[in-house]
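To start, I am sharing the structure in question, which I have written as structure tokens.
The complex appears here minus one protein chain, its other protein chains still in place.
Naming follows writing order (A, B and C), and every chain is counted from residue 1.
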Amino acid sequence: MKKTVHVRYFAVLREQRGLAEEKLATETGTAAELYEELRRRHGFALEAGRLRVAVNDEFAPWTTALREGDSLVFIPPVAGG
Amino acid sequence: MKKTVHVRYFAVLREQRGLAEEKLATETGTAAELYEELRRRHGFALEAGRLRVAVNDEFAPWTTALREGDSLVFIPPVAGG
Amino acid sequence: MFRISPEPLDPVALQRQLRDLRAGACATFEGWVRNRNDGQAVLALDYEAYGPLAGKEGARILDEARGKFSVLHILAVHRVGSLALGDLAVWVGVAAEHRGDAFGACRYVIDETKARVPIWKKEHYAAGASAWINAATRGPAAGGAPPA
Partner (left out) sequence: MFRISPEPLDPVALQRQLRDLRAGACATFEGWVRNRNDGQAVLALDYEAYGPLAGKEGARILDEARGKFSVLHILAVHRVGSLALGDLAVWVGVAAEHRGDAFGACRYVIDETKARVPIWKKEHYAAGASAWINAATRGPAAGGAPPA
């Protein structure tokens, strides 16, 4: 079940990850599982409950199943205006 | 008790009176009485209940007693904006 | 400050007076001359003000707004004279630390200005008549509309 996904990082996550985007091979099944894997690996401070996730440039449930080639963005609390 | 007052007319009253201001000698005692006198004389369409009155450039009660030299403005319903 | 202006209003210059590094929010309102009112096609407007009292009542409204909302600067200017369609009739601008106060004060000032400041508006209609707004009586229109 290994698939390759594209992850872009913004704001605090970009800084904590140290890069703006990466291609990842993962065996996790959902967006939520992928975030937990990345959080453990990179020490992201924010819990998933504080974030939203976008799959292929649209908001999506955390339970969304990952498919080969998906593009993901984990969205920290917004602060426009 | 005859006194001379100065009356300025605005908007619909200016048009119905046919002039913008006048000096008047009147025996009426209050602003309300003066308006009724002028309304009868010039056929103003608006009843006093639709108007406010200003004496010496400040809103005043209709019961204000007129004094020699007072300046009066009868204020039709406003429509700024 | 509240002003009556016989000259066209300059919103850019007006807003510049609100600038303040403490302000996070600026709300403005512009009243424009529109081409219809109450179902009639409008060609032009005349505004007329009772200047001395309009200035006093406007200043009171701004003071009230300052009491009700936390604002840094408020400025309101109402045009008088003959205006064409699309012209700017009234401009209100508020700078505040936060947007709730900026919106609230801006809305308060225009609402109270329309309700209380001695300014009158005469509309000229495509159909040929004209009327002083809000001055209608039960009989014929009080604004000099011809019997036609």
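Criterion: contacts are C-beta pairs under 8 Å (C-beta built on N, C-alpha and C of every residue); 3 or more make two chains touch, one makes a residue touch a chain.
Bear in mind the structure is a predicted one, so any value in this text is a computation, not a measurement.
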Among shown chains, those touching the left-out chain: A, C
Listed residues C:I4, C:C26 or C:A135, member touching the removed chain: C:C26
Residues of chain A (touch criterion as defined above) contacting the omitted chain: 8, 10-12, 14-16, 45-47, 50, 54, 57-59, 73, 75-81
Sites on chain C contacted by the missing partner chain, in the whole complex: 11-12, 15, 19, 21-36, 85-86, 95, 97, 99, 102-103, 106-107, 110
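Following the convention adopted for this analysis, only the chains that are shown with their structure count from here on.
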Reference chain C; chain at largest CA-centroid distance: A
Interchain centroid distance [CA atoms averaged], chain A/chain C, Å: 51
Distance from the mean Cα position of chain B to that of chain A, given in whole angstrom: 74
Contacts with 2+ other chains: residues of chain A: none
Of all residues in chain C, the ones touching two or more other chains: none
